[in-house]
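Moving on to chain A:
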Amino acid sequence: MYELLIYFPLLLALMSIVLRNKGFSVYVLPVWSIVQTVIIFFLVFSKFNFLYHGTEKYFAVDNLSGLFLIITGFLFIGSSFHSIDALKERNKRDSSFYTFNLLVFVFAVNALLMSKHLGLMWVFIEATTLSGAMLIYFEKKHSSIEAAWKYIFICSIGVAFAFIGIIFLSAASTHSVDLFFYEMNHNAPLMNKTWLKFGYTFALIGFGTKMGLAPVHSWLPDAHSEAVWPVSAMLSGALLNGAFLAIMKLTRITELAGIRSFSSTLLLVMGVLSVLTAAVFVQKTKNYKRLLAYSSIENMGILSLCLYAGGGALFAALIHALGHSLTKASLFLTTGNIYRRYHSKEIFNVSGLISTDRMSAIIWIVSFFCIIASPPGLLFVSEILLFKELVQKESYGLIILLFVLLAAVVYGAAFGLLKICVGEAPLNIDKTRFPLRNYIPQIIFVSAVIILGIYMPVSFKSFIDSALEVITK
Partner candidate 1 sequence: MKEIILKYAVFGIYIIIFPFIYIGLINKLKNIWCGRKGAPVFQPFYDFVKLIRKTEVISSKTTYIFFFAPVASFVAVIFAALVVPGPYGISIISFDGDYIFFAYLLSLSKFVSIAGAMDTASSFEGMGAAREASFTSFVEPAYMMLLTTIVYATGFLSFQQILFVIQGSTGWSFITGAPIIVALFIMLLSEGSRIPLDDPKTHLELTMIHEVMVLDNSGMSLALINYTSGLKMCVISSIIASVLIPQETVGYRYILLFFAIIAGTALIVGVIESVFARVKMSHVPRFVFTMVSVAIFVMAISFLKIFRGVI
Partner candidate 2 sequence: MNKIFLSVVLFSAGGLLSVILPKKISKIVSFLLIIAGSFIILLSSINYLLFSSLTGESISVIFSFPFKEVIFKIDSLSSFFILILSCGFIFNSYSAFTNSVKKKHSSRFDFFFLSIFYSAMILAVTVSHSIIFISLWEIMTLSSFALIMLNHSQIEDFPFKINYLAAMHIGMFLLLGAFLYISADTSSFILSAPHQFKGIMFILLFCGFAFKAEFVPFHPWAPHLYPEMPAHVSAAFSGFMMKLGIYGIMRTFISFGDIPLWCGYAVLGVSLATTFYGIIFAFVQRDIKRLLAYSSIENMGIIGIGIGSGIISFHYGYTTAGIFSFAGALIHALNHSIFKPLLFYSAEVVENITGTRDVEKLGGVMKYAPVAGTAFLIASLSICGIPLFAGFAGEFSIYIGLLKAIVKNPSAGNVAFSVLAVSLLALSGAIALITFAKAFSVIFLGEKRSQHKFEKESVSSYLPLITLSLISFVSGIFPQFLVKLVSRPLLDIFGMDFYASFGYISQLFKNLSFVSILLSSAILLMCLIRYLISRNKIKISDTWGCGYDKPSSRIQYTGFGFSENFSSSISGIIQQKDKKASVSGIFPREAFFAARFFDIFESKIYYPLMKYFRHALSVFSNIQRGNTQIYILYGLIFALAAVIWIIAGA
């Protein structure tokens, strides 16, 4: 049944490019997104509570990929509803082009999440680069072309790095040439440590580029700020997670091979650099979408640090990924509402959102507080778990550094993101309310984050636990 998630998007993508019908292009997205999410739920929860390796050779849905599939499914629903408005004033050529690329992107992400094979995973990550580049380029403006160029160029080099890493990994495994994860896990203790280190380093840099870890994050602010808003949400919520999944699985191999301290150090360095970068540029940037992008970098840094800490922090990593995806998607989707009203992404051109579009403003503010990890959000829980683990590891210096940097992030983000809500609105702003589909997805995302932050059902906990078993057992 998982084939549906791979072939069907491709099929629909081809149909949209062949039919060139605007109605089809616009409405195929919400319909398919809902169907896809239903399929994902069926796939994940019909096999609940046991590890499922799948009968097929290359693809499988286990609980870990299931979690990320669910996230992707939800985000896809949200952004496809927003796509209706994003495509409203476009001609049919643009619409079908957009739909084609978005569906290819979704196909690539689905396939990447489900693949059991490192090489395949690499291929699909590259595929997200290509389709993503076209989506970033969609606005056809000067800046969007520049962003798309940087995205494709930097990410291509990134995935080239990842490929070098894969070659080294295969060189490291003395026994088998297979790049299946379970094979590699199985062979890990026998692997040549030095080559494994090389392989891990290069793969980490490569996949880290896609994930947005500093110092190879540089494409991320440009791409996230220039893409259409539903695409920004998908990039930040789905793509980064996919790369993170790859890194988690690779880290698992190093753990089994007994060089966990090596991989931890790399993750630590990249994580701290990411949070540092975010802390620096959150103060500096004048563009609210770029600010959100830097916040993504910060959160990716935290994910990387969770992976560094290991143990209980792995749980934190999964719920942090979930919480970050939903919250960031909510923020990025809301930037659409803001942008369509103010026609600007500059913080200083936008003011008084609370009086022009109260609903968006409320969503925006609540999501902002969720993203800076204020209680009662899921991110608060995950950061607490991370810090708890760090305290147990007695890495107090790191905790102090993180506190300082996170406080800087909060300060800068609050300044930029809340500023657009207050003050007097410019006079010529249209105050009519958008259709409800522009608000409902964000409301659902944010309330899910808050509810899970307050009360995490036992079934949810055991689902995450079983997802963790994939990379711990």
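Keep in mind how these were chosen: all candidates are chains of the complex that A comes from, given by their letters.
We adopt the following convention: a contact is a pair of C-beta atoms (placed from the backbone, for glycine too) under 8 Å apart; a residue touches a chain by one contact, two chains touch by 3 or more; residues count from 1.
On a predicted model such as this, the values are computed, not experimentally measured, just so you know.
Colleague: Looking at the complex, which candidate is in contact with chain A: 1 or 2?
Modeller: Touching partner of chain A: 2.
Colleague: Mind pulling up the chain A residues that touch candidate 2 in the complex?
Modeller: 149-150, 153-154, 157-158, 161, 193-194, 197-198, 201-202, 205, 209, 215-216, 218-219, 221, 262, 266, 276-277, 279-281, 283-284, 351-352, 354, 365, 369, 372, 374-376, 380-381, 384-385, 387-388, 391-392, 399-400, 403, 406-408, 410-411, 414-415, 418-419, 421-424, 454-458, 460-461
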